[in-house]
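Every protein chain but one is kept in place in this view of the complex.
Our next item is subunit A:
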């Protein structure tokens, strides 16, 4: 015998594993009901009368069901949050403020690049709407172009022709450059048939974008010619600007000294050095105040317009690109220092010749992430790489997602968003059909077919500044007389002309009050609360406890199973024995013992000690014990101690 076997046998001898005492399931149940602390069970056994017993079974089962139901409700409502709103009065950090001129580049500088495009746009305007090409202001230049026009062939209109459609027959379009009628088989994205502007000419303007093989064409129509021209212009503009290097673009745009005429923060003068440059593809040079780059974050000590940022902006309206932007002013956005300013989406416009006061109110929100909600702490668990050099936000994710998809599908990146690694901006030379691809993709994005909206999750904490805008006429008629000359003199180096009222805009950004509202979520339930509620439910219905639950598990699962297996084992053994040796002594023993000892053992076991005198209950215990002992051991040992016997 191996030493291992010896140890095993020793362990088995000293720590015997015994099965349940009850011989049958029925006995086991009866024993359990009599001895458990759980209310109701005992009554099932001790009540007399079948109706009474049935009722008690019903009550007990109802109580169990109620416990389960209520506990399920408790668990289901476990992941709820409670919200607390706190209002602090404190010195508040001033947010970053990004200011852009609506016009990206000085038109006089950028004109060389866009000369061809402008010319073709004017031609298109003339052909479409009879717009006189030679307007009073640009007569000279236009004349020089029209002479140049003869030589060069129109390249932009050839690439993406502007069309005029008649209202009734959308399949037929007139390419206004050649004037000949064309048949269109491509699908029309915007149904022009029921466009709301049924003007007299019944014509709709649009352009056509085709993929590489010209079989797939998409027609974009616009109900208004203004929109069509602008959209068409923008497409080509992006294409041209995508090829210009960044340094050149920065130089073409406005400098900080130029844009900011005066600056005052918290009563202290500031200047262009307090602003950091941020180049936006569609808005040119933007300047961010309080960007943390050069120093610590500024804060305001008081609320009110006196203590905020006051700037006067120089908006040179004459340098505006006539086709790209149609409105005059500046855009401002208030954001966190590490946030990307989405100026094109959420900027607030500032009007010229006006003083715009923007009062801010800060609200901070903190959400709980998984499993309470779907938000993400820092975006690291979102499967979209952040192409912006800024903290995660939902919008950054959506834009990044679109840009990534664009690079995937079209092979190049869209101009108005940052470049992902190892990609470059789209242009005609390399990607002749990127426009078609872009438009298709954008439509799919809006229809949520790209899956960006489902992948991107919101950020868990965010600050938002609620803005209240008010306007006042500025400068006033009487102050205008001295204000404008002084400012002109101030800006003598940058601006070589006399300032006009409509060239300036005043902007005030300030905290309305120095209270900050924090909305914070916290778990409404803790595990202790859940447990105590469980305890309450168990106690209320059945006066049960965790010990009872363990008891139930022991009796109903372990013991019952072992009884069943024991029974099966016995049967198998019997069957085996009968097969080998027909007269089996064991087979007779068991049924006889069961019948004899069932009732006395379990009913009397409880009341055994106080009644030693009576002979009826007095007799069974020794029998039962010895029997049980034998049985338990014989059962256990037959299979466990086999090696020892052999």
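One rule holds for everything that comes next: a residue touches a chain if its C-beta (ideal position, glycine included) is under 8 Å from a C-beta of that chain, and two chains touch if they have at least 3 such contacts; residues count from 1.
Here is the rule we use: contacts and distances are computed from a predicted model.
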Looking at UniProt, which of "Glucosidase 2 subunit beta", "Non-structural maintenance of chromosomes element 1 homolog", "Epithelial sodium channel subunit alpha" or "Cyclin-dependent kinase 8" names the chain we cannot see?
"Epithelial sodium channel subunit alpha"
Which listed residue (A:94, A:275 or A:323) would be found touching the missing chain in the intact complex?
A:323
Residue, one of A:455, A:471 or A:572, that touches the chain absent here:
A:471
Where the complex has a chain not shown, which of A:350, A:410 or A:514 is the residue touching it?
A:350
